[in-house]
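Input: a single structure, listed below in structure tokens.
Only one protein chain is missing from this complex, and each of the others stays in its spot.
Coming up: chain A.
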């Protein structure tokens, strides 16, 4: 117990000494995660909607992304290096690929789960396709889309650690430095910070989801 306390104290001391480096790492980590989540969201949501309306092709698209997902992120990073080089761009590429499947699949299910009679009524009432999309379909699919987003965000924030491996920076720097120097204090700083980011993201997305599912509760 006392040993644990001492380690945390030492970690904090190290942190204070390297506070500028730490801030940079946090900001890069957030930037790269946000960018990957935003890009994958912008690709996966329209693609998921399109798949939900094009029955036959959708299986191939969804299967393709699910298979891509099996390839470990680190492998994607390493494989992307020769083409995209090192740094931010290949890291973003790998994280985006990682983040697309959960959002894609959930968007697809969200749209497929909408009661067809609801859409038939909307059509029969004289709403055109774009009004139905914006006013009915997207709001009804939103709870599931957000579930996908939560999964993706958690994976991206954790995996962004690996980005440091190809020189993109971020909190991974602390973890890899700590491992390299066999210094648990530094690993602890990196690891705890990533965990904290994950938790904060999870809490805020859960709050958003809570808001959009209000109609499902009493």
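Odds and ends about this structure:
Definition applied: a contact is a pair of C-beta atoms (placed from the backbone, for glycine too) under 8 Å apart; a residue touches a chain by one contact, two chains touch by 3 or more; residues count from 1.
Rule of thumb we're sticking to: contacts and distances are computed from a predicted model.
Taking the options "Xanthine dehydrogenase", "ABC-type quaternary amine transporter", "Ferredoxin-like protein" or "Protein-arginine kinase" in turn, only "ABC-type quaternary amine transporter" matches the UniProt protein name of the chain that is not displayed.
Taking the complete complex into account, A:131 is the one of A:53, A:131 or A:210 that touches the chain left out.
Within chain A, the residues in touch with the undisplayed chain are 115, 117-128, 131, 136, 139-140, 215-216, 218.
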